[in-house]
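Structure first, then comments.
Shown here: the complex without one of its protein chains, the others still in place.
Going by the order they are written in, the chains are A, B and C; count residues from 1 in each one.
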Amino acid sequence: MRTEIKGLNEECGVFGIWGHVDAARITYYGLHSLQHRGQEGAGIVVSDEEKLKIHKGMGLVNDVFTEAGLDRLTGTGAIGHVRYTTAGDSDFINCQPLLFNSQTSSLALAHNGNIVNATALKHQLEHQGSIFQTTSDTEVIAHLIKRSGYPNLQDSVKNALTMVKGAYALAMLVEDAMIVALDPNGLRPLSIGKLGDAYVVSSETCAFDIIGAEFVREVQPGELITINNDGMHIDRFSYSTERTLCSMEYVYFARPDSNVDEVNIHMARKNLGRKLAEESPIEADVVTGVPDSSISAAIGYAEKSGIPYELGLIKNRYVGRTFIQPSQALREQGVKMKLSAVRGVVEGKRVVMVDDSIVRGTTARRIVKLLKEAGAKEVHVRISSPPIINPCYYGIDTSTKGELIASKKSTEEIREEMGADSLSYLSVNGLMEGIGRSDKQPNCGQCLACFTGNYPTEIFPEADHPYDKVMGGK
Amino acid sequence: MRTEIKGLNEECGVFGIWGHVDAARITYYGLHSLQHRGQEGAGIVVSDEEKLKIHKGMGLVNDVFTEAGLDRLTGTGAIGHVRYTTAGDSDFINCQPLLFNSQTSSLALAHNGNIVNATALKHQLEHQGSIFQTTSDTEVIAHLIKRSGYPNLQDSVKNALTMVKGAYALAMLVEDAMIVALDPNGLRPLSIGKLGDAYVVSSETCAFDIIGAEFVREVQPGELITINNDGMHIDRFSYSTERTLCSMEYVYFARPDSNVDEVNIHMARKNLGRKLAEESPIEADVVTGVPDSSISAAIGYAEKSGIPYELGLIKNRYVGRTFIQPSQALREQGVKMKLSAVRGVVEGKRVVMVDDSIVRGTTARRIVKLLKEAGAKEVHVRISSPPIINPCYYGIDTSTKGELIASKKSTEEIREEMGADSLSYLSVNGLMEGIGRSDKQPNCGQCLACFTGNYPTEIFPEADHPYDKVMGGK
Amino acid sequence: MRTEIKGLNEECGVFGIWGHVDAARITYYGLHSLQHRGQEGAGIVVSDEEKLKIHKGMGLVNDVFTEAGLDRLTGTGAIGHVRYTTAGDSDFINCQPLLFNSQTSSLALAHNGNIVNATALKHQLEHQGSIFQTTSDTEVIAHLIKRSGYPNLQDSVKNALTMVKGAYALAMLVEDAMIVALDPNGLRPLSIGKLGDAYVVSSETCAFDIIGAEFVREVQPGELITINNDGMHIDRFSYSTERTLCSMEYVYFARPDSNVDEVNIHMARKNLGRKLAEESPIEADVVTGVPDSSISAAIGYAEKSGIPYELGLIKNRYVGRTFIQPSQALREQGVKMKLSAVRGVVEGKRVVMVDDSIVRGTTARRIVKLLKEAGAKEVHVRISSPPIINPCYYGIDTSTKGELIASKKSTEEIREEMGADSLSYLSVNGLMEGIGRSDKQPNCGQCLACFTGNYPTEIFPEADHPYDKVMGGK
Partner (left out) sequence: MRTEIKGLNEECGVFGIWGHVDAARITYYGLHSLQHRGQEGAGIVVSDEEKLKIHKGMGLVNDVFTEAGLDRLTGTGAIGHVRYTTAGDSDFINCQPLLFNSQTSSLALAHNGNIVNATALKHQLEHQGSIFQTTSDTEVIAHLIKRSGYPNLQDSVKNALTMVKGAYALAMLVEDAMIVALDPNGLRPLSIGKLGDAYVVSSETCAFDIIGAEFVREVQPGELITINNDGMHIDRFSYSTERTLCSMEYVYFARPDSNVDEVNIHMARKNLGRKLAEESPIEADVVTGVPDSSISAAIGYAEKSGIPYELGLIKNRYVGRTFIQPSQALREQGVKMKLSAVRGVVEGKRVVMVDDSIVRGTTARRIVKLLKEAGAKEVHVRISSPPIINPCYYGIDTSTKGELIASKKSTEEIREEMGADSLSYLSVNGLMEGIGRSDKQPNCGQCLACFTGNYPTEIFPEADHPYDKVMGGK
């Protein structure tokens, strides 16, 4: 769904629970609340403390699981995963969690992020006799763990993770424990909560609210946390850590009801909108946001500027997988699909259209056109993040550099191309201040690489760029 | 979907087009934009000027139609219908349009509204030998038309409609024309637009925007309009008319991007919110609306009161038909489904929660509880319509009088039951002024019966109450 | 399924039960055993003695009904129907039983056969104000019953049936009774059985074996039988009756485990094969039958001739609805679909290929080709029925006269066209003797019209030919 509106795609969401009699069902509701992080596939592995059982499939959480399917997943521990949409239906093999059964024990892994040295590691592992059934990074991590060969699983995981570079929020399940780990830069969010006596882990805190759990703490960069029947055991696999959380989580990915590093996402976005109004004011009659992700920023812009906030753009809620796309001929006659402009709101008005980001520029251009066709006198585009000029190597599909419009064109050129009356982006400082963390840590503890090119980890040659692999069928 | 959030259900939406080479597809997109008016079933009948062809089924427009299905529906005229959700899967027979084939000509009908004297008419028709295959009012109208026996279809329709009491926005299709009619009170909205040379008709104007058509005029109460290859021919079947459009269209049903009687729905709702802020101000920290229908009113309340508007409640977009409902045990542990409160927004705050209406009171109670559990210090409920104390006989499922909480309890009792810190409704005057039509016509040209008990038409005995029939399997 | 192998299609099967706590489920299993009589759609109506409930749909019995669907159909009386396959998915409206609800009582009908004066009756009914929603004959019967207007349902049905000409095995259900009737010629089979205290009715007796019921008697031509809580009441609506049961029931339609007029179908077919061997002997090495319907005749031919019976042709059991048909190119390369010849059996052999009938001749030609390609030295085609030279008006889709190869070509021409080394049909006398009833009644009590042109009822003009209507979307 998001795919079509935006050019940005998060790779995944992970969820886990240990110590609850209904572990699979809780995981189902948890994954449900993380559905925005991936709509391609979903899976759950449970442990009944004797063995692991798995169910996964292509599609939405709703589609993959049935009552009967969940009933079979008896157990008190579970991890789950949602995965983002790509074309093709043969990608079942890449659905997560991955489950590895050996004769002595089993191991399941679910992963959010991207390993930047996966190709090199895979090459080396194949040289040593490993064979791969998936094209996912997660299988590389599993091989590394297996080959570490320590008698104790935690030691094997620590050893494996020292070889891995990039972004990873990991949840693992074995018969008698759930283990979670976060990369030394903490590029992806991962939080721990409690539901009665059970521990839960989730990519976003919104899952805790949905299942009625309480937030306990965020997993810190470099931590390896084991949760078993004795409780939670916090350990580290790296001491050389520096939090550089992905800024786009604030700007676009996370749900407005989640908190990331204790900042509420809706509030953060609203602040970005307020900053944007300060930095780039304009005389106008109405402010409108591009639904759903830019609503908060638009409200902030309206509040700060004093221009009324209105529903100038409506998203059709019933456009699902089976929706029949209009033919080119019908589109040219004006048939709309997901988004329509509200004539009664924008006709004859000067409109501020707030959007969270621009990747290729095609969506913004289409929306400006919609507004103008609905009678808007002027359209002023305000973007609540800085221009994206560098690709992401940490699990966000921002496409290759060549496709990023802001890496090739000036703001004025982009404005002209999209037919807007004005166009402004939020500054990098504005972004940092908006999130309200500028005084805490350098870079406000965030990864700003897509805006600045300043990558927080080593970056490997092109072959490791995940989005080339995507083309090859990832 | 709405069913579960609300106790109010519109019965239907109708759409039609004459003179377009791709009539079925345009109707598909039109129905899509009217999906909020009915999710139970959908259907399209087309005319290729020689014969009529039909496809209909249970479910959403997306589910009922496939590419191949639409491809079969070749023709230049079409009418379509969406129907609201009830339990049971055998109701296919009641899906519309209804198609009647005779050896000389065919007739298809699609209907939004409710005939208040349907039982009496049916009784009389059965006495004359008619047999009924559906339980819908629409079949009654078809029999009346057939029995009118005028050589000219228009005359037969006029004759039939004089016998029918209640609310009806009708679209009919025969081999060589589309005919539309609106009851003498104009209880339901019905508008005409143009798409190139083709005429379109729709329950709401949002459909025109979606397909790229221009609004032409509203169908007036008592009009019978024939559209054929010669153009549009406006006629009347009743001269004793008085517009009393359903107020709930403004308050709740219509899409925010539709205009009804030339008033934009979002704007009307925002005005209702502003009026509500004037009538029932409160000291508070945040204003939040119940998604999706109360967002506009909440924005209006915030704007007028100066209290910031925030996303305090989030609706989960992925709760579809196949969603596995949490067990009672899990609900008690706090597992939520569609709606969750945003802790980061409401915790420690005095919250104004704006909702559009209260029917049974159960939903509002649940939402107040969600907000309090998420840490709201105070919850002030503001309803952007007056108390509903009378059942609707014109096609809205407001349940029987006994279920309407405001018909049994005082506002203070309701407030206490829902655990709110204060509760206020908009006054009837506030409603009329909010819509901004008070000076145009008595009752501002609207039906206010559910608030005032002042029904604009004759009302027939209990046997004709549609919601008893619903229980019998409608 | 049969459709593709044969050019002959029975229209329907009916089943009913009164007085069993699990009426819907018994009907499900009954319809299941009648599935060969119709694969297009299926439906069940139950009575709980207060009201009627219906479920029906397109597809096989298996596809139409779910556990949950059956659970809703509580009641102690039920009738059900299976319908044959046509193109198009909009034919839901024609699925049976048809259910007519009036305010005082309801009536459901299920019908096997064809009304030859349906068009005339429909014309007359429309003239009187009736409107039709289906294109099925059954709706005509319902209108006639309703208009009969006798205070007593049985009298109305009798009155209606006197106006109807053609073939009809009818099962009807009202709140407090099941009523069955058979046309004065008894063209279609209909039997009554007992299952404990409950009465059952079925197009074929195989259903009795499947559900564990005992055969009681056949419904006689012109009978109207009412079954209610007081038991079975046999009445007549016609005294001018003469049994002329469809011969093709013996030759092709009925299941081998059914008895028709107390003759077992497998045994009857085997006798036809024996007669065929007597009439048209040939020197050969193996006898093989075209599966499934010609197996019995082939066994009879082998037994009588002393030539070994072998499996020379194999039917692929897994060719279902979702089977992907080979492209023309692949067919030309030799890709087969449903039927393949067994090289190891026929290679170098003189093969007698027994088939039950020839309609257009295309299937037989294809099978001869298969056998020759698999190495058969000679192929001798033996048909266990006479040449079909006249269309059927009583519910069998034998196509129009022009498509019947035997009405246009001599046996020698047909033989040559199909590439067989010899071709013989069973004689009409052989058919009558084979069924073993020649001494009982003239025509052995059977309709032989498709062979002889001697129709047992009045025949109406072309407009009433059912297979023209089929083209129009029946």
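Brief remarks on what is shown
In this section, a contact is a pair of C-beta atoms (placed from the backbone, for glycine too) under 8 Å apart; a residue touches a chain by one contact, two chains touch by 3 or more.
Predicted model only: the values in this text are computed from it and were never measured.
With respect to the full assembly, the chain omitted from this view is in touch with A, C.
Here the missing chain is touched by one residue of A:Thr74, A:Thr135 or A:Thr241, and it is A:Thr135. Summary of contacts with the chain left out: across A:Arg147, A:Lys194 or A:Lys338, the touching residue is A:Arg147. Contact with the omitted chain, checked across C:Arg83, C:Arg243, C:Lys270 or C:Arg415, is made by C:Lys270. Residues 1, 22, 25-26, 28-29, 32-33, 35-36, 60-63, 65-67, 70, 195-196, 206, 209-213, 255-259, 263-267, 270, 292, 295-296, 299, 303, 308-311, 314, 316-320, 322-324, 326-327, 329-330, 333-336, 340-345, 374 are the ones on subunit C that touch the missing chain.
Of the residues in subunit A, those that touch the hidden partner chain are 53-57, 69, 72, 88-90, 92-93, 98-104, 107, 119, 122-123, 126, 128-133, 135, 142-143, 146-147, 149, 473.
One rule holds in what follows: only the chains that are shown with their structure count from here on.
Counting the residue numbers that touch the partner chain, subunit A and subunit B have more than half of them in common.
A separation of 60 Å divides the Cα centre of subunit A from that of subunit C.
Per-chain CA centroids place subunit B at a distance of 47 Å from subunit C. Each chain gets a centre from the mean of its Cα atoms; for subunit A and subunit B, those two points are 37 Å apart.
Residue positions of subunit C with contacts to 2 or more other chains are absent.
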